[in-house]
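After the structure tokens below, expect a handful of questions from me.
One protein chain omitted, others in place.
Chain lettering (A and B) follows the sequence in which the chains are written, and residue indices restart at 1 in each chain.
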Amino acid sequence: MIIALLTDFGNKDWFVGTMKAVIMRINPNVKIIDITHEITPQDIRQAGFVLWNAYKYFPEKTIFVCVVDPGVGSERKIIAVETPKYIFIAPDCGLLDFVLSEVQILKAVYVENKNYFLDEISSTFHGRDIFAPVSAHISRGVDLSEMGSEASLKVPEKMFVEVTGLENYEGEVIYIDRFGNLITNLKSPVEVDGEIRVKDLIIEKISRTYSDVKSGQAVALVDSSGLIEIGIRNGNAKEVFKVKEGEKVFLKVRKI
Amino acid sequence: MIIALLTDFGNKDWFVGTMKAVIMRINPNVKIIDITHEITPQDIRQAGFVLWNAYKYFPEKTIFVCVVDPGVGSERKIIAVETPKYIFIAPDCGLLDFVLSEVQILKAVYVENKNYFLDEISSTFHGRDIFAPVSAHISRGVDLSEMGSEASLKVPEKMFVEVTGLENYEGEVIYIDRFGNLITNLKSPVEVDGEIRVKDLIIEKISRTYSDVKSGQAVALVDSSGLIEIGIRNGNAKEVFKVKEGEKVFLKVRKI
Partner (left out) sequence: MIIALLTDFGNKDWFVGTMKAVIMRINPNVKIIDITHEITPQDIRQAGFVLWNAYKYFPEKTIFVCVVDPGVGSERKIIAVETPKYIFIAPDCGLLDFVLSEVQILKAVYVENKNYFLDEISSTFHGRDIFAPVSAHISRGVDLSEMGSEASLKVPEKMFVEVTGLENYEGEVIYIDRFGNLITNLKSPVEVDGEIRVKDLIIEKISRTYSDVKSGQAVALVDSSGLIEIGIRNGNAKEVFKVKEGEKVFLKVRKI
């Protein structure tokens, strides 16, 4: 059984190690995989996007524990959601929207049953006091229905701009990765071709791979998650083009 | 059996991975949990404080291996300490003071027995050559008394300022976490109320949770480790108030 962790806790403090300690105390046989802990503090949308890129590669029955939680200590609720393959636990703040927009929800509950929390609950570290022990108990076979009352989730709106025809599309830079690649919310089949524009940069075609252009040149392609991405071969597009997340991106489709 | 690692080795070089390799070669069945490797280089007090925040959440019998070691290669000694629940291994430089100030010491030895070291001992990487193999052998059941002669440890002085009455207390910022929260060495029950001051900032009350104030406002509360902490809701107090570790903090208790 695997628990996958996704937080904005960073790797500097004791937060992640302590969550793992709590999990191992309850279920010594679980395996823990870190997705990342370097989500920009309190950036729920980024967390949801990162989760979306990763989740479908995990073994079935993986429990995803997502702690990016600006409302910790407030009345915000925590949800646990069962889908055909996985279980997701997160604050009820939209973090799961990217995932839930494309999977079937079998069961969704509010995490309320203090029997599965640590004995003392702080007001600032629910990752340790609630998320970790709850996920560990679920990994030992406790059913979601034990955790609390049924949750009413809003089915999230469409999360991407689907590129399907010979039209003009407007999207935005949704994420910038370590290499400075600008990942857009334009979701597209790999056969697409067209002109893409962000700020003053115009790229005339959509390539298949970085090596279709020369080193140092800008390139657009459909990335490993099916999204249109703008990069520089062997370079850093973020730094060269001074683009931030949220920047508008325009696509004129020529062929699909 | 769990080995928990705490170092200032960072995550950039090969140091941590190599320690894990040595451990796994000696005991393939041990589980390794990282507390952190991002301790400020050679900051023993910070390491001790981070350890103190984390250790009590680990399963019993966990072996804590702490390598923040400015004196590596010198005559400084390495100690291994057994307490009712855990074993701690660290340079004999005060790193364990926070923990040892609140637990019973059952046994303490100097780590001297070269039979449990790697065959070749470098003068710069005892994490790999001594700490890793010694912890792995202990995790396989070797008793501490095998490791070397009895150590005489000074019982550490009180590590925190205990807030117990309607008085004025002076403490300091002892740690600043990833979110920019200013953690003080004022240890306090959650029912405390009063006025807290750091530099020019005066906070009139001690709240229960971040969401007791509006987004962007300063807040003081008792944190998840029982220490008074100053933060900004959905913000970064370190950046806004330009406070560093060591800054004095003044508390006038009104109610307790």
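Keep this in mind: a contact is a pair of C-beta atoms (placed from the backbone, for glycine too) under 8 Å apart; a residue touches a chain by one contact, two chains touch by 3 or more.
All values derive from a computational prediction rather than experimental measurement.
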**Item:** Touching residue (missing chain; options B:D13, B:E191, B:E204 or B:E239)
**Value:** B:D13
**Prompt:** Which residue numbers on subunit B touch the omitted chain?
**Reply:** 9-18, 20-22, 24-25, 28, 41-42, 70-75, 122-125, 128-129
**Asked** In the full complex, which residues of subunit A touch the absent chain?
**Response** 2, 4, 11, 31, 33-38, 50-51, 53-54, 57-59, 62, 177-179, 208-211, 221, 223-224, 229, 234, 236
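Note that in this section only the chains that are shown with their structure count from here on.
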**Message:** I'd like the Å distance between the centres of subunit A and subunit B, where a centre is the mean of that chain's Cα atoms.
**Reply:** 31
